[in-house]
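Just one protein chain is left out here, and the rest sit where they should.
Lettered A, B and C in written order, each chain numbered from 1.
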Amino acid sequence: MPSLRAHVFRVPAGSPDDVTGVEALFAGLVDASDVVAVLGKTEGNGCVNDFTRGYATRSFERLFDEQDVEGVSIVMSGGTEGALSPHWTIFTRKQVEEPGEGALAIGVARTPALPPEQLGRREQVRMVAAAVKAAIRDAGIEDAADVHFVQIKCPLLTSERIADAESAGKTTATRDTLKSMALSRGASALGVAVALGEVDIDAIDDTDICSRFDLYSRCASASSGVELLDHEVIVLGMSAKWSGPLTIDHAVMRDAIDTGSVRAAWDRLPAEGRLAAVLAKAEPDPSGHVGGRRHTMLNDSDLAGTRHARAFVGGVLAGVFGMTDLYVSGGAEHQGPPGGGPVAIIVEKGDLK
Amino acid sequence: MPSLRAHVFRVPAGSPDDVTGVEALFAGLVDASDVVAVLGKTEGNGCVNDFTRGYATRSFERLFDEQDVEGVSIVMSGGTEGALSPHWTIFTRKQVEEPGEGALAIGVARTPALPPEQLGRREQVRMVAAAVKAAIRDAGIEDAADVHFVQIKCPLLTSERIADAESAGKTTATRDTLKSMALSRGASALGVAVALGEVDIDAIDDTDICSRFDLYSRCASASSGVELLDHEVIVLGMSAKWSGPLTIDHAVMRDAIDTGSVRAAWDRLPAEGRLAAVLAKAEPDPSGHVGGRRHTMLNDSDLAGTRHARAFVGGVLAGVFGMTDLYVSGGAEHQGPPGGGPVAIIVEKGDLK
Amino acid sequence: MPSLRAHVFRVPAGSPDDVTGVEALFAGLVDASDVVAVLGKTEGNGCVNDFTRGYATRSFERLFDEQDVEGVSIVMSGGTEGALSPHWTIFTRKQVEEPGEGALAIGVARTPALPPEQLGRREQVRMVAAAVKAAIRDAGIEDAADVHFVQIKCPLLTSERIADAESAGKTTATRDTLKSMALSRGASALGVAVALGEVDIDAIDDTDICSRFDLYSRCASASSGVELLDHEVIVLGMSAKWSGPLTIDHAVMRDAIDTGSVRAAWDRLPAEGRLAAVLAKAEPDPSGHVGGRRHTMLNDSDLAGTRHARAFVGGVLAGVFGMTDLYVSGGAEHQGPPGGGPVAIIVEKGDLK
Partner (left out) sequence: MPSLRAHVFRVPAGSPDDVTGVEALFAGLVDASDVVAVLGKTEGNGCVNDFTRGYATRSFERLFDEQDVEGVSIVMSGGTEGALSPHWTIFTRKQVEEPGEGALAIGVARTPALPPEQLGRREQVRMVAAAVKAAIRDAGIEDAADVHFVQIKCPLLTSERIADAESAGKTTATRDTLKSMALSRGASALGVAVALGEVDIDAIDDTDICSRFDLYSRCASASSGVELLDHEVIVLGMSAKWSGPLTIDHAVMRDAIDTGSVRAAWDRLPAEGRLAAVLAKAEPDPSGHVGGRRHTMLNDSDLAGTRHARAFVGGVLAGVFGMTDLYVSGGAEHQGPPGGGPVAIIVEKGDLK
């Protein structure tokens, strides 16, 4: 019986619109029509006015247009602080004749457009939960325990969108555009938690979103961006229906310097494996402390806390893994415990087939 | 025969003017008159308009005034990006009856005020080299190989100081105030290299400063600040004339993710030791790459490269050492190889005596 | 019958701790014990982690200590964006033998410390209103219509203060430290409005603060800062009990480019007068538009909206008045209409007496 097979490629990006490395892949090893998802780290500020995400997204849309390929999930996360390196991670899937043996599985889904007044509220949680379930089915994963990373790209509020809602007599969850990014990530993460059975939807109030941080998903990763109005969902896990050299596991960092959990997860993966990708979330610890010592990320009005956190946790993980083209995304509300976050590790045994 | 003995205390700082933790030390274990140096990390931007350094310095000056103590070296380094924690490291030295056995040794020195037109030029290199030699003598260190860390606090140019020089018919090495910080650090580091015999003064041209990065000291650490016009020099090393529980060694990181060198240095120190202090320098790799991958620190006009580097290398080191009150200072021109930098580790065996 | 007489001095500041210009005043024309208030513009970011305000405040406290003067109101406003120039405005008052003739009058008051859980809520409004009434009495102003500017220095929340409140079982109005600055300014401004009879305290709900911007005071100016826990209140107006060459009036700018209102207010003042001080508030228009055109101040995650607003309105007013040592303070919630703000102008007829 045939199976599905995933491959993962990390491609350097010279600028937000530099897709030449991916074009080279398409001219060689990779069939563009096999691409199911692109996760990018772009060199913007990762906050409200980060247009590098949209610029990169547009560049990939044009590339896939030229290749006559539709329906690829494109998720751009802004912010390559410190020595983090801008890059694209390309996920492909195709059917092969070999039988399933248990390997990395990938599924995707997309939600309808989110009305601005639903952002950061239970409606958003529900909408995302439904899409996560669809993506898990799309991946052929049968047990929620086999899901190791759920990437959500979610919208944010701009002052224009807030004004639109208000002129229609609606109120938005916040008028602060930067805060809307946090609320959107938080509600999306809770949507993952609901889909995976980690949290009961009936246990969540609107006011819990971005405040009751004891509610969280162990493997949600959400990025908000100005360039979309709906949600892109990408699920990564293990499935018996998939074959090939790739395996995934994940750690949940308890705080920003918890390298022990990360090393333990890496140790659970094949020892001889080559690192194919590391995907992680980072945030300023909402307690104001890491390891008992005060940090200043939440009091710095010159530099957003998410930028601080990406730079620092990027350093922690680069020190562990010895590479800088890591997908480290900022703002980990309800994504792992407060101040911590999920770290997915994909390892490839042997050579590319 | 009596010996000298050092102790080191890391004290949390709640704000740039919070010296209450040090006052508590003086009310208890520590005699204020034994203090020889204070190294602080304050929560400013670490760049030209970082007034937290001066604010902290002033607070310590008042504290020592109240204690009737004079001549303490006070070196403030701005920037606690990421989860780095603002703190003071207090160095004491006193004579004890026990004989010397080989232990951490501390020496200090101060230069005359540096005329603005000498900043970033050979005159500054010479001036610093002389003071470093004086501080090594003050520490009682006999072999340059026993010097493990030389901390310099050096001045910078403001637009006012540039104007003063120009109105006196002089030219300064740069008119860019942020760049003057780099030049001052670079010339100071070369001064250390000259004092330690690593580089010959005659091999250095004015134009080499901040350009010929193959010239460097393996253990210089320089911080520039608007709050002084001269240089504070603190030398840390091992000396047979000192006794007590503290030992120091240092690594030279080859690049921002070189944890191997750091772990090796730590392994050379007593295994059962408690970490007393970690002192390190960080900088954006001038090649634009770390580990073969592009970084964006040098192209980011919103966020100074030194802030990026402190946050990231702070993360790398916090991941290794499991603590966040590290002295990580930004801007490592001629301080270790390009993109790398020195990391001094002080370990304490057994209990405080 | 004797009267009171005010003088106003604008003194350049070379740095946040540069009080040499004021020392020179005290060595000459001015008796330090006549000083009733100091308003400063310091060169920090004007946001949460702006320590230049505290550094300046400390420097003035030391100066007045040395002069054996107590009880001076010291209000520091951070942020000299664009060509705005750091400076101190010194207000003196003393009794003179000449009879009252109607002139600039100054009064001050101070509140108790504000518990963190009251910040941004009705309790803060009430506390400030009481102090404003006290300051009006102190100024000898009998009609609220004669009040032209009420400057409040108010506290903010840091992550430490929030944690303190929460550990005591209290909730704060926000957990976002930058937002707490806005809430504190907003509640303080409504306190002015209540004291002046512009708004009824019973018409204000907690949720109206920083949301119902149709409620405002025509002459409130509030600055928040990390360096105090209570409120400093300074009232400026006209009183028949005062004499001397100074006169004050004020405009209410309708939006950020409303120079017409400013010119009209200036025209109401003595034509031959020398400008003694201009005091103004600025904010990013919460509508997202100025003059029908979109602005980007509220979507910029690199640069706080208050910094944008100070720079821009600083330019508007510097263009009108032809000088750059203006007191332009950012964040004008409930201080004038949304997007606009008060501008007080003090003019001096003839020579200094």
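Rule of thumb we're sticking to: a contact is a pair of C-beta atoms (placed from the backbone, for glycine too) under 8 Å apart; a residue touches a chain by one contact, two chains touch by 3 or more.
Everything numeric here is computed off the predicted structure, so don't read it as measured data.
Asks: Considering the complete complex, identify which of B:Ala32, B:Cys47, B:Ile248 or B:Ala276 is in touch with the unshown chain.
Replies: Spelled out, the listed residue whose C-beta touches the missing chain is B:Cys47.
Asks: Hey, which of C:Thr57, C:Thr80 or C:Gln118 is the one touching the hidden chain?
Replies: C:Thr80
Asks: May I ask which residue of B:Asp31, B:Glu61, B:Glu142 or B:Asp302 touches the chain that does not appear here?
Replies: B:Asp302
Asks: For chain B, enumerate the residues touching the unshown chain of the complex.
Replies: 45, 47-50, 158-160, 163, 175-179, 211, 286-288, 294, 296, 298-302, 304
Asks: For chain C, which residues lie in contact with the unshown chain of the complex?
Replies: 12, 14, 43, 45, 80-87, 256-257, 259, 284-285, 290-291, 293-297, 299-300, 302-303, 307-309, 311-320, 322-325
Asks: Touching the hidden chain in the full complex, which residues of chain A are there? Just list them.
Replies: Where chain A meets the chain not shown: residues 14-17, 43-44, 49, 51-52, 54-55, 58, 160, 226, 302.
Heads up, the rule we're going with is that only the chains that are shown with their structure count from here on.
Asks: Which chain pair racks up the highest number of C-beta contacts?
Replies: By number of C-beta pairs in contact, the leading chain pair is A-B.
Asks: Just how far, in Å, is the C-alpha centre of chain C from the one of chain A?
Replies: Taking the mean C-alpha position of each chain, the two centres sit 45 Å apart.
Asks: Hey, how far is the Cα centre of chain B from the one of chain C, in Å?
Replies: Going by mean C-alpha positions, chain B sits 41 Å from chain C.
Asks: Could you list which residues of chain A touch at least two other chains?
Replies: Chain A, residues with two or more chain partners: 45, 294, 296, 299-300, 302.
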